[in-house]
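One structure, pasted below without further comment.
A single protein chain has been omitted; all remaining protein chains appear in their positions.
Per-chain numbering from 1; labels A, B and C assigned in written order.
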Amino acid sequence: MNDATLPSRMGGTLSLLERYRTVRSRTEALAAPLSAEDCAIQSMPDASPVKWHLGHTSWFFETFVLDPNVAGYRLHDPAFRVLFNSYYNAVGDQHPRPQRGLLSRPALEAVRAYRARIDGHMAELLADAGRAAPLAALIELGLNHEQQHQELMLTDVKHLLWCNPLKPAYAIGGRNDGAGPSPLRWIGFDEGLVEIGHEGPAFSFDNETPRHREYLNRYALASRLVTNGEFAAFIADRGYRRPELWLSEGWDWRCANGVTAPLYWEDAAGSRAFGLHGVRPLDPAAPVCHVSLFEADAYARWAGARLPTEAEWEHAARDATVEGHFAEDGVFDPQPAQANGRLGQLFGDVWEWTRSAYAPYPGFRPAPGAVGEYNGKFMCNQYVLRGGSCATPRSHMRPTYRNFFPAAARWQFSGFRLARDA
Amino acid sequence: MNDATLPSRMGGTLSLLERYRTVRSRTEALAAPLSAEDCAIQSMPDASPVKWHLGHTSWFFETFVLDPNVAGYRLHDPAFRVLFNSYYNAVGDQHPRPQRGLLSRPALEAVRAYRARIDGHMAELLADAGRAAPLAALIELGLNHEQQHQELMLTDVKHLLWCNPLKPAYAIGGRNDGAGPSPLRWIGFDEGLVEIGHEGPAFSFDNETPRHREYLNRYALASRLVTNGEFAAFIADRGYRRPELWLSEGWDWRCANGVTAPLYWEDAAGSRAFGLHGVRPLDPAAPVCHVSLFEADAYARWAGARLPTEAEWEHAARDATVEGHFAEDGVFDPQPAQANGRLGQLFGDVWEWTRSAYAPYPGFRPAPGAVGEYNGKFMCNQYVLRGGSCATPRSHMRPTYRNFFPAAARWQFSGFRLARDA
Amino acid sequence: MNDATLPSRMGGTLSLLERYRTVRSRTEALAAPLSAEDCAIQSMPDASPVKWHLGHTSWFFETFVLDPNVAGYRLHDPAFRVLFNSYYNAVGDQHPRPQRGLLSRPALEAVRAYRARIDGHMAELLADAGRAAPLAALIELGLNHEQQHQELMLTDVKHLLWCNPLKPAYAIGGRNDGAGPSPLRWIGFDEGLVEIGHEGPAFSFDNETPRHREYLNRYALASRLVTNGEFAAFIADRGYRRPELWLSEGWDWRCANGVTAPLYWEDAAGSRAFGLHGVRPLDPAAPVCHVSLFEADAYARWAGARLPTEAEWEHAARDATVEGHFAEDGVFDPQPAQANGRLGQLFGDVWEWTRSAYAPYPGFRPAPGAVGEYNGKFMCNQYVLRGGSCATPRSHMRPTYRNFFPAAARWQFSGFRLARDA
Partner (left out) sequence: MNDATLPSRMGGTLSLLERYRTVRSRTEALAAPLSAEDCAIQSMPDASPVKWHLGHTSWFFETFVLDPNVAGYRLHDPAFRVLFNSYYNAVGDQHPRPQRGLLSRPALEAVRAYRARIDGHMAELLADAGRAAPLAALIELGLNHEQQHQELMLTDVKHLLWCNPLKPAYAIGGRNDGAGPSPLRWIGFDEGLVEIGHEGPAFSFDNETPRHREYLNRYALASRLVTNGEFAAFIADRGYRRPELWLSEGWDWRCANGVTAPLYWEDAAGSRAFGLHGVRPLDPAAPVCHVSLFEADAYARWAGARLPTEAEWEHAARDATVEGHFAEDGVFDPQPAQANGRLGQLFGDVWEWTRSAYAPYPGFRPAPGAVGEYNGKFMCNQYVLRGGSCATPRSHMRPTYRNFFPAAARWQFSGFRLARDA
């Protein structure tokens, strides 16, 4: 599934139609190893069936691009308007999220036919530059939306397969060679006024705007992510048994759920873990993954450090190249850092928890219309993650990108980097 | 799916091998209209995926017949020992019931291969009369067990399809002609000592034994089942709004679940209901179906009557022929009674709730070994239903048969008949 | 609190007024050791605050006797009509049961004033034989109702005090001398038609009627109750760890609640237990107490026996004298059996679980009017207990008395006796 021909930055020299085809076909490639049964089941309310992701991403184009803008367009199936609506109240009713897994119909083949029909209409539209131009921003949003769901397909199917006592693999696949352990160095940053957030003509989500000033004290960031081996040392030092290391709500969560290791670990030593290639040995030098904010925060306290704020992270990453281990590599496991002592692993591998609550930037305004529900209404009781993961499409990432999940979420490819006051 | 060639009584002139093949192929015929997706999903903890039923019924033969009795038998897949164990603690661990719907693997095709392999071994065994003879009772138990799961496949998939807002049909099918309404007559029975329960060489489950004496007061039974039209009159008379008509626990159940009509009714007037052929008009003269014991009991109180005890029912049905509308008819909806004023509809159409708690008969002893877990351990907080339904195989039914479900269960084809003291 | 002057049978030579005063003052005597705080708190939804019991028993006389029958009677407080209504839908709204413990007002003193006012009106009414006579049956029902709540006051406050880590005592009190262990003998009964149920002019609840015939197979009953020492042997033999001994629903209950011993035991050896006199050593020869039907049934299966049916119990007890350890003794702990080998401990000590589901007797008709809600509507998913306990008033008991609780209930003084087929 290594896909070296994908552009490293969206919107490069590809036409919008080419980009549309690239992203859409990538979605189908990700679903290809899965049976209709694999695609139909929902393993928990937080996750969705792959079939639903396939339908919903098409629904986005039908609902926001085709239906309002193509004269005489007829809905593929009026029932899909509700079935595949995720959370857009402005569009109307929604099939309840926890019941997405009850839909044996429409069949996977019917959803693929839906995708094909949408693709046909979109190709027609995109072939007509005059009609497509005013819709380019919306279509670009739809493609970035679809890339987000590509990652969710992987995280959701990983959870589903893990729930199965047979522990089946999603794919049999390559694995990067393990580099050795890399020493942790602290990279310092001066205090001062900085600017973060997105500006300019390139695509971003509305939650990355407006670009604005933040004042930062002196701080230092770890040169690399916290590793499996380091996290195993935290466990061995009774890290999951010492309430003084934990946020109060995190301790309650740990106790209520009997958590003793990262999700998908087979034991507390981190010797083996379940992944998209099945159960395999875990590389101690690779970044720890599938931890909640609570676990990341407890580890940081144990280590005498803290998590970075999102402003600290973005300031540090502002000029970095977006390179790292992404979904296109087809590996789907985070890889060890290079031992060069420089600030690294900023992009790909694992999403990095920050200590920043997901909140509107000063001056934030949601996009007008229904797509304004995309981000703003979730700015409560969630925390920001940065940098993308080994399940994120490379072309989807940039330094200003803000991902967000509740503090207890673990089924994403989430890890962390240490920070400290300097 | 009308299957007129099936024997009307098990064990007739069919050899055990012929009967084995008949029952097993009937299971597959029932699953035939369903996709792999339809067969994989679990709509509620009470129900199981069709795929699980297909596996579990084969597991029964493998675990109790082949594995202990065929020299050198190798398990088809050791993981299936746990995956398809329903509740037999003596056999070992069980995959948790509420998680049966998380199993996208083994694929439906793999489960069918499992069935085929079991069938091959069973055919070999059954072809050898000397080896088969001592196992005949166990194999007969396995076939009756499979017939029970045939009915559960229908009730469980009905529930699943109903959960889908598209309200898809399981099959497009025939429907018997609606007879007109039939007047309700009361059939009286004298007081006295009677005998109920199974005796003799023909097959029965252990819970039907031993045959024993019961003393009955004078009583009367309604000549036919309560109809949709009659139940709609109860609703129109505010039956669901008057606590004085309900058992206390029934009223709490009604309020907590907002129940206002039988399950699958589209409205409180009973004009349309969902069924295995999709949403269709409801025949007012047909028996009301998919009601809980609570609803049946409230209706009976409203009507100035009561539900029969299981002894009253069995005594009345002791000499009746097992005829009525069964699964082999392929209609899957209960049909109106014949207007002859005789005691009718005892068999088929709908299971009839009795007021009898499911309890051991005097002198009851569970079967020895693991199959002793089949019935006895469920004799608590359940109520007895009698007579079979339009989803029951005809050859599975007899007057002594005891079905049992919790008072709140509605997804079975459950209705009722009135009784009164005479 | 030993109260030797109480009549051993209700309705003896006492006038109704004298009996009214005796029962009512007994209620207050039971509450006397408790503070206002003790009386206000509700430890679980199944239990009620003592203050609520004090109010509700007065509400019964106000609502069913005074208000409809005393010309010009004015309700003490209209709000009490709702606050102290337990479950009589015919009377109107009810304060929700799980919120009875939120009522710091009316204060305990205000509830006592309510009792006093009701007592004044009742004394006036009862002094007038002509007016009282037609109400005698209703008043007798009210007194028996109050005696039931006397027992509930003890069981509910026992649970409350046990929830307190200080494990405070309700009263410091006498304790009967421990008799030695008594051998268990089996007392046999012939098969045949018997009659059970209440008949005649003496008081009974409606659920004890009508007297009717039952056919019994030959059976035997244990001469005494199962003891703490015997139950400890069951535990030592891994009784709580062997699913084959349990009803399916019982095993689920055991696992979900982590049950490893009877309620109030301090350890699995039964060396000490919490009681109304605080934590004290447990007498191995005394009857085991505070077990659910599930535990009683599992023990019986382990012992190669079973629980009796209520008909078997009543037939055996039909001519026995109602004597034993009752609430009037003020001991509130069951006592060892006498070692005479005769059928004993039928009354008092502990309520005896039967295997009989609580159901209407053949021909049962609830009492007319609102008091018809007293018993009949609870005839579902409960099991019958017989014989009274050390917290039951002696004058309240008779051989036909049917108590009933859900199979999982343990906070009553509930034990059991073995039975077997003979």
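In this section, a contact is a pair of C-beta atoms (placed from the backbone, for glycine too) under 8 Å apart; a residue touches a chain by one contact, two chains touch by 3 or more.
Note that the structure is a prediction, hence the values are computed from the model and not measured.
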Exercise. Missing chain touches which shown chains?
Worked result: A, C
For this session: Tell me which residue among C:168, C:192, C:281 or C:369 touches the hidden chain in the full complex.
Result: C:168
For this session: Just name the one of A:136, A:247, A:279 or A:339 that touches the chain not displayed here.
Result: A:247
Exercise. Which of these, C:106, C:344 or C:362, touches the one chain of the complex that we don't see?
Worked result: C:106
Problem set entry | Per the touch definition above, residue among C:16, C:30, C:138 or C:160 touching the missing chain | C:160
Seminar exercise, completed: Across the whole complex, the chain not displayed is touched by chain C residues 35-41, 43, 79, 82-83, 95, 99, 101-108, 160-161, 163-166, 168
Exercise. Residues of chain A in contact with the chain that isn't shown?
Worked result: 87, 89-90, 193, 212-217, 243-244, 246-251, 293-294, 297, 306, 355-357, 359-360, 362-363, 373, 377-381, 407, 421
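The criterion applied here is as follows: only the chains that are shown with their structure count from here on.
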For this session: State which chains count as neighbours of chain B and simultaneously of chain C.
Result: none
For this session: Averaged over CA atoms, how far is the centre of chain B from the centre of chain C? Could you give it in whole Å?
Result: 38
Exercise. Which integer distance in Å separates the CA centroid of chain A from that of chain C?
Worked result: 60
Exercise. What is the distance in Å between the mean C-alpha positions of chain A and chain B?
Worked result: 47
Seminar exercise, completed: Where chain A touches two or more other chains at once, the residues are none
